[in-house]
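One protein chain omitted, others in place.
== chain A ==
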Amino acid sequence: MISFIRNENMKIYKRKRTWVMIAIVLLYVVLQIVNLKTAGSGATNDNWRAQLEQENVQFGKEATKTDALNIEIKQAEKHIVLNEYYLDKGIPPSTNGWSFAVSQVRNIIFAVSLISIIIAGEIVAAEFVSGTIKLLLTRSASRSKIYISKYAAAILFGLMLSVAGILTSILLGGFIFGFNGLADSYFYVKNQSVEEIPMLQALLAGYVLNIPFLLITITLAFMISAAFRSTTFSIVISLLVSLTGFIIAIAMDGWSWTKYFVFSHTDLTPYIYGNPSVDGVTLSFSLIFIGIHLAVMYLISYPIFVKRDVV
């Protein structure tokens, strides 16, 4: 099995195109840093108290706007609680490599997912397009093994690229904003009050709890690739679905129907470090809901791939 995954990895990483895509993710991190830096963030100045108070006035206005989205109100309220906590305890907010990385985890996984769609959308279909599928399926390897190794290679690509993106954030963020802050706590709002966890835990949790998004998007692209043999179809559809899904999940946050919308379940952080947007939705509900989606996608693509006549 390992030799099959090695084969798939060879086909992924020996292409220049893959490295261009990896570079895009790293470029994204750089752009975020430039963005923050030019906005003047990261520097702790003496009148940080005045600044936070002013911020809270702003957030207060946003939260009471009549056309404000659910998520805007929620975010604003959270910020107000956090800022009040900082003022109370006398903790000046600071940006450093670590906190920057924590703040970027979700975005990095989102960007990596879109890139991984291209890899996953090609990994099976491209073998049909190039004709290599005939050689691949006439060696001493069952189709199940080939299916699983290809899926594993696509998932591994996504996981590793996410790690690479996060490490880059820590390193580049550290060079620009400083590496101090690993010993700091990460503060979050749960049940209207502020709680804290070690920075490294926040980083790790952010990574693990956002993986469902990666899984869903890669599996979708892989499913279309394996079942319908079209790279274009697979990549375009998956990109479209993932992008709109991601945006709808944010815009419609808190609406009760999102209980049955898979992209509202792909970020699991609220269950542990916050509050779920829809009342009554639990971590196990989300996990089962995601599991069902994954299972359906396997059940569509696997039998088609294993039984298909290759002409």
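In the analysis below, a contact is a pair of C-beta atoms (placed from the backbone, for glycine too) under 8 Å apart; a residue touches a chain by one contact, two chains touch by 3 or more; residues count from 1.
Operating definition for what follows: contacts and distances are computed from a predicted model.
Participant: Given the options "ABC transporter ATP-binding protein", "ATP-grasp-modified RiPP", "Pyruvate dehydrogenase E1 component alpha subunit" or "4Fe-4S ferredoxin-type domain-containing protein", say which is the protein name UniProt records for the missing chain.
Facilitator: Missing chain, per its UniProt entry: "ABC transporter ATP-binding protein".
Participant: Which listed residue, A:S130, A:Q192 or A:S284, touches the chain dropped from view?
Facilitator: A:S130
Participant: Touch as defined at the start, partner being the missing chain; which of A:R6, A:R49, A:K65 or A:K190 qualifies?
Facilitator: A:R6
Participant: Spell out the interface residues on chain A facing the chain that's missing from view.
Facilitator: 3-4, 6-7, 10-11, 14-16, 130-132, 134-142, 307, 309-311
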